[in-house]
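Read through the structure below, which is laid out as structure tokens, and then see the notes.
Shown here: the complex without one of its protein chains, the others still in place.
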Amino acid sequence: MAGIGESGGAVAVEARRPRLAARDAARPRRGRGARRGDGRVAWIFLGPALIGFALFYLYPTVRGAYFSFTDYDLLSPPHSVGAANYRELWHDPLYWNALRVTLQYVVINIVSQTLLALGLAWLMFRLTRSIVVRVLLLVPWLVPNVAVGLLWLWLLDANLGLVNHLITAVGGTSQGFFSTPSLAMPTIAMINTWQYTGYTALLFYAGMLQIPASLYESARLDGAGEVRTFFRITLPLMRPILALVLVVSMIGSFQIFDTISITPTHGGPVNATRAVYYYIYQLAFTQFRMGYACAVAMTLAVILGVLTFVQMRLLRASSSDLA
Amino acid sequence: MRRNRTRLALALIALATPIAASGCASSGSGSSGPVTLTYALWDQTQEPGYQACADAFTAQNPDIKIKITQAAWGNYWQNLTTEMTAGDAPDVFTDHVAYYPQFVADHQILDISGDVSSAGIDLSAYQSGLADLWVDDGKRYGLPKDWDTEGLVYNTKSLRAAGVDPASLANLTWNPTDGGTFEKLIAELTVDDNGNNGLSPKFDKNHVKVYGFVPTYDDGSTGQNGWGDLAAENGFTFLSKPFSTDYDYGSAALAQTITWFASLSAKGYAPAYSKNSSLGVQTVLDSGQGAMTITGSFDVSSYTGSTAKQSYGFAELPVGPDGRKTFINDLSDAIWAGTSHPQQAWKWVQFLASSGCQDLVAAKGVIFPALTEATKKAEAARTAEGQNIAPFVEEAQAAGGTVTYPISSHESEISTEVQSQLDAVWLGQSGAASALKTAQTAVSGYMSQP
Partner (left out) sequence: MRLPTRRSIAWLVLVIAIILTLFPFYWMIRTAFTPAADLPTDTTGLWPHHATLINFERVLGLTSTAQNVAAGGSGATLDFLLSLRNSIIYAGLIAVAQTFFCAMAGYAFARLRFRGRDLLFGVFVMALMVPPIFTLLPNFALVKSLGWIGSFEGLIAPSVLMTPFAVFFLRQFFLSIPAEVEEAAALDGAGRLTQFWRVVLPMSRGPLFTIGLITAVWAWKDYLWPLLVGPDQNTRVLTAALGIFLEQSPNQAPDWTGLMAAAVLAVIPVALLLVVFGRRLVESLNFTGIK
């Protein structure tokens, strides 16, 4: 990948050197230190990204914050209502319910996904460098969430699904995975774990590849077993990767929407799957309450910001021990 | 370097121009020339009827084409509101009595009272009581489209096997305390794996082969397909009149009904809520696992059509403490306020509400169009197809036998709230009285908002 380009560039540079030397000899060198500021050319480089940032990140954030203080419904001009939306959400049982079930989802999803991915990565690292295995594990990640959700909706169907058939075949009672409040959110969490574990495992695997083989050599010479090697060497040296993956997964996890939107209960049963993102969508697009939805979204942004900050701190505190 | 910069700048401008140009061009299309209206409905069994209407309409109005879109009931309203938010809703859509007040409050549908009076439409040609449902504050938001009532549908084989005479179904009684002869019938039709029915002392409610009654659990805040009708028979009223705010979900009459309804699965006569996840009620009946349910007249054709797998009969609802009551529902066609072709949309709506279309729909034998003449034609067509719709028609004609949908704003929030609370009752997590009281608190909250 990087190899070919690099050597090509290097060759070109080599070819130019003699010419350079000759030229330098011919005329006084302009002080290399006196570099002009790159201000003007920076505009060109940054232009598109700046426009994108301003228009689609900065402006919406500001506008969203503004909407959260209004009664905007996307159909008529907004009117300011002060902090009424925030007061309302403080007392809104559906809001707290949304936070609670989202948290439940995030914990189940992230914990199971991370543990399984670590295990899988370790297995791959120790057993095989086969591309085929890695490609196969990546398949669920590439499939759109809607298709994955549909597939599991079918597999877990209470009447016709394969899983319930297997359960009843071994003597259990068939479960309403999506219609039982205590099962609904964990089911959705595990579906997402199924979808993302392979991808996460590949990321961890890449992190494991960076650990110098010499460390493993010395560990083996010292007689360390699999488990000890993993916990004493691999895991600590993977901390930056681990932290980064955790942060990104967690942020993504909080935004669970696609899978919930195709379940037939639309946030039920008894609000068990009405996660924050879905609640915001319903407020905005089925009840036309854009202002209130923006207020809820603001609180979500703040929560995520805090969580990210905390985790980034942990990330910095555990900068790579490899260096 | 300057050359590079210029080149880059030109490239960026070139990139931006088509975007800007097409952005300008895409807004504002002229309304002259051929027009295509989008028309939305939810019942795919009705689609052929309306396609026939669309073809007839375009034959008379060659400049206007109709494109019909369908989304299933479970998604229809969310779809619609999302499209309205996006500014991309269908020009005309099938509207429902319970949902239209919110559209009025949000200024999403057009007032057609002016068009109706200048077209001289005779409102008395429609089934009585329907036309007034669409008037709010002197403005009219729709013309009656079709009506439906609720009744019992049963598996004829199960009934025979239980030794019940079909004629006796006309005299069923019901009350929330012991379920009356209705519950007795349900118990007789419930059969466990060993062949014992629900009345037998040996009945094993954990191994039921055929359920006597398959309830509709996710029935929104009105329970049109089950508990709502029974509650009305128990003396419960949703609202005193359209657009009032005096919901009383905490009422004892409703709580008793819900308790009885939920008790059916506890007794083993009905499947539990958590098992009802994906299959519709009819599929359960079709697979032979259920013997009877309450259904709307709009579904009769699917029970008697070629896709049905069992043989079914129909009867009127049982008589409750307050008599026999059924919801009479009405639909209309609404014009979206954001349509770019309001005149053409009105022409289509007018056609839909006229005998030109309603007769075509009647001939398909799926529903009862609102014009009384068309209703008669539909009855004839449906009877000719072997649909026994007499019970539904008699219920509609019985004096005081019909109840209209409660009409108020905030329908979608109320529906979500009541459904959630009822979910808890169906799951056995909460008693009916306390769940309904919680629901009522929330509903009062919504009603106090504009």
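We call the chains A and B, going by the order they appear; numbering starts again at 1 in every chain.
What we mean here is this: contacts are C-beta pairs under 8 Å (C-beta built on N, C-alpha and C of every residue); 3 or more make two chains touch, one makes a residue touch a chain.
Because the structure is a prediction, the values reported are computed rather than measured.
Among the displayed chains, contact with the absent chain in the complete complex occurs for A, B. Shown as candidates are B:43, B:233 or B:379; the residue that touches the absent chain is B:43. Of the candidate positions B:287, B:372 or B:397, contact with the hidden chain is made by B:287.
Of A:89, A:110, A:188 or A:202, it is A:202 that touches the chain left out of the display.
As for the chain not pictured, it touches chain B at residues 1, 4-5, 8, 19, 22-24, 26-27, 43-45, 47-48, 70-75, 79, 82-83, 86-88, 278-283, 286-287, 299, 302, 306-307.
Summarising the interface, chain A meets the missing chain with residues 1-2, 4-6, 8-10, 13, 16-17, 20, 32, 35, 37-39, 41-42, 44-46, 48-53, 55-61, 63-64, 67, 74, 119-120, 123-124, 126-128, 131, 133-147, 150-155, 157, 159-160, 162, 165, 194, 198-199, 202-203, 205-207, 209-210, 226, 240-241, 244, 251, 254-255, 257-258, 261-262, 264, 277, 280-281, 284-285, 290, 293-294, 297-298, 300-301, 304-305, 308-309, 320.
Here is the rule we use: only the chains that are shown with their structure count from here on.
Interface residues of chain A facing chain B in the complex, by the touch rule stated above, are 41, 44, 47-48, 73-76, 153, 157-160, 174-181, 264-271, 282, 284-288. Residues 1, 5, 8-9, 12, 74, 77-78, 81-82, 84-85, 106-108, 218, 273-279, 412-413, 416, 419-421, 423-424, 427, 429 of chain B touch chain A in their complex.
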